[in-house]
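What follows is a single structure, and I will ask about it in a moment.
In this view, the complex is presented without one of its protein chains, the others remaining in place.
Now for chain A:
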Amino acid sequence: MGAVVAIDSLLDQRRLWKGQQRHVLPASPQPSGHAMLDAALPSGGWPDGALTELLIPADGVGELRLLWPALARLSQQEGTVVLVAPPYVPFAPAWQRAGVRLSQLQVIDTPPRDALWAAEQCLRSGACAAVLCWPLHADDRALRRLQVAAESGRCLGFAIRPAKAARNPSPAALRIAIDTDPQQLRVLKCRGGLAPTRPIAFDWQ
C-alpha cells in the first residue's frame, strides 16, 4: 500500500470512474415537451446540436406525437423544420393542429440514395432548427456523419429507424425505443449520463 492519494486527482486522471454522476450536463434548451421524458433525460430535454435516434417497431406508433411539441416550439420561434424523404405525406392539417407553423416546415422529396446526403447538408448548414430523416440502410459510418453534421450545424437531428436497428451500436447522442405493448418509451442510450432503467409511460393522450 503506497502513499495516500486524493480521490479527486484519480477522478481527474480518469483512473477512477464514478457511477451515477449528477449535474454534469447543463440543462438542455430543447425540452421535449413530455414532462416524464424530460425528467428522465440527464440534460432535461433533447440533446442540443446532436443526433437523436427513435427506434420504432412500425410506422404510426407515436413517433410524431413524441416530436411534435419540440417541432411546434421551434417553428414558432421562426426555426426551419425539415423532413428529409418522409415515408408518407405529412398531413398538413394534423401538423398544424399540433402547433407546427406550416410556413416553417420544409419537405425534401428524394430517392433513398440522396436522402442521407440531403439530411447531412441540412444538419450541417446551420439553416435548420430541426431535421428529421428516415435512414433505411444507414450504417455506423453514415450515422456518425449525421451526428457530426448535427454538431457542426447546431441542429436537432432525428433519425427514425426500425426497432431492429437497436441491436447495433450507434453514435447518436440519444436513442429511444418506442414500444406499443404496453405504450412506453425506453431510453437505450443517452450521452452524459446513465440511461434510465425504467421505461417511461407514453400514451396516446
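Definition applied: a contact is a pair of C-beta atoms (placed from the backbone, for glycine too) under 8 Å apart; a residue touches a chain by one contact, two chains touch by 3 or more; residues count from 1.
In this text, contacts and distances are computed from a predicted model.
Participant: The hidden chain: which UniProt name fits, "Insulinase family protein", "Acyl-CoA dehydrogenase", "ABC transporter substrate-binding protein" or "DNA polymerase Y family protein"?
Facilitator: Cross-referencing UniProt, the chain left out corresponds to "DNA polymerase Y family protein".
Participant: Please output the residues of chain A touching the missing chain, sorted low to high.
Facilitator: Touching the chain left out of view, chain A contributes residues 57-65, 68, 80, 86-98, 102-103, 105-110, 114, 117-118, 121-122, 124-128, 152-154, 180-181, 183, 204.
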